[in-house]
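Could you have a look at this structure, given as structure tokens, before my questions?
Just one protein chain is left out here, and the rest sit where they should.
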Amino acid sequence: MNLDVRSLRTFSRLAHSGAEKAAGSLTTLAGIDTYVNVTKVELGTKTDVENEFAERDLVSVNIGFSGGLDGRTILAFSPESAERLVDALVPGMDPTSGDGELAASSLKEVANIMLGGFIDGWADYLDTSIDITTPTYVDEDSGGPLEEVETDGFEHREDERILVFRNQLEAADDAIGFDLYMVPTSQSIGTIVEASGDDGALPVESFAAFSEMICDGANQASDDITAMTGIDTAVEVSRLSFVPIEGVPMSLTDGVRRGVVLEFTGTPSGYIAILFDEPSAENIASSLLPGMEADEAMRQSAIQEIGNIVTSGFLDGWANALETTIEISPPRHVHDIGSAIVDPLATDLAQSQEYAFLIDSTIRTDDDEFTCDIYALPDENELRKALEQLSPAA
Amino acid sequence: MASKVLVVDDSAFMRNLLKQLLEGEHEVVGEAENGVEAVELYRELDPDVVTMDVVMPIRNGIEATSEIKSQDSGASVIMCTSVGQEEKMREAVEAGADGYITKPFQKPNVLQAIADVIQAEA
Partner (left out) sequence: MQVYTTDTPTSTSGRIKVGIADYAVDSDGGSLTTSGLGSCIGVALYDPDSGVSGLAHAMLPEADPSGDPAKFADTGIQSLLSEMQDAGADPTRVVAKLAGGSTMFDFTSANGGESIGDRNVESARKTLERLDIDIVAMDVGGDHGRSLELDTSTGDLRVRSAKAGDQIL
């Protein structure tokens, strides 16, 4: 299977317009203004998706699709969002009484309408018809949302490469947020790639090799943080996605973040931001300066230093795999609105590219002492060149 | 004029929503959760209009519509579905559907669709 940037753009547009339609459906049904925040095309494995569901406590509704395209769509909510949504759909309902079934029924029907609308655009684009199944409700008591996907044409291999279309939707008042996923089978991805033409396509193995590099980099960064702080950390997520450039800052909230921003140059060049929420920044600075009455300048310096080390850990593997050197600028300390920190980085690249490959990783301690988010934004053209080198044919 | 409506949908929430929406306008004489029940209840209740979901377990709405139409060619069936694909609409036409409402619907659309099929029949 080969993938090219033109297909990725087509995917991204189809997914985005499907998600807008789904958001419109929810606005009509529940009377809650709903927006599509970001549409990401993620390149990962089945295990990545399952892990994400396992680690977050999610309520989800699944709908399978088959015919012109095969795969599965999932609408996933946090339990709080699900509760608020049910309240908007069936006001005044008491979930502790016999109404529990009606609550599940309302969520299933919402998913049915939203996911049905999402799929329509793909069917019309491919000039085919796609059948959808009745919805299945999954909460923490049931199995994983992908547990039955083998029957839908997915392979049994845990490391099977899949493309995941993830759309972040949220209500205008921020009270309800959820994700709409679409996971087509490999064969179906082939179908869409063919329909959108492959111009300079890269074998999916190159993306896979790059994803592995990202995972190795994130693990190295996590080990480095543990070595410096003496606190055990683990990589929670690490993924490569393809997003419209304006979607990069929009995937962060306007909560205040602290951390560092660095520029890297080489093949590829780009930007990296290492961000902590404020309590995490405090905790990490304290663990780096044990027993010291450190002033603000010293704490800032500690954060800069960890940013430096994490960046090196993250990028060294890339440079080695690509047999090149990547130069890293000194870290600039930042303390600002999260999305505004990333905005200038995306904007700089927006001058020459409409879409971006976004790498985002989250490193977390077991006891939630701190969370570290890494966002890397390589130049699209340069990354493509780098990926060509990783391709097995090269 | 109030018509007798049979509501067919596998979602209890959606059947509730349709009942509320039709209250005071039309009379919901029965509810079915799948295509098999729909065919049985149609025979039993002889409604003026059927609102028919498409994706349902056991027997889907397209098959149920064909069955109802083959038993009573004068039946009025309005598809009521989240699927808006052109190809699927063609299937509905072939099955003999008289109207096609996409979810989420708004009250005026549903009332208009019912009025239109009743008028076409008269």
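In order of appearance the chains are A and B, and numbering begins at 1 in each one.
Definition applied: a residue touches a chain if its C-beta (ideal position, glycine included) is under 8 Å from a C-beta of that chain, and two chains touch if they have at least 3 such contacts.
Here the structure is a predicted model, which means the values were calculated and not measured.
Participant: Kindly state which of the options A:A195, A:A208 or A:V256 is in contact with the chain not pictured.
Facilitator: Among A:A195, A:A208 or A:V256, only A:V256 touches the chain that is not shown.
Participant: Identify the residues of chain B touching the omitted chain, counting contacts across the whole complex.
Facilitator: 84, 89, 92-93, 97-106, 109-110, 112-113, 116
Participant: So which bits of chain A touch the chain we can't see?
Facilitator: That gives, for chain A, the contact residues 24-25, 27-28, 31-33, 35, 37, 172-173, 244-247, 249-250, 252-254, 256, 261, 263, 265, 271, 329, 332, 334-348, 350-351, 354.
By definition in this document, only the chains that are shown with their structure count from here on.
Participant: Spell out the residues on chain B that touch chain A in their complex, using ranges where they run on.
Facilitator: Those residues of chain B that touch chain A are 10-14, 16, 55-57, 81-88, 91, 102-104, 106.
Participant: Show which residues of chain A lie in contact with chain B when the two form their complex.
Facilitator: 25, 28-29, 89-90, 101-102, 105-106, 108-109, 112-117, 119-120, 123-124, 128-134
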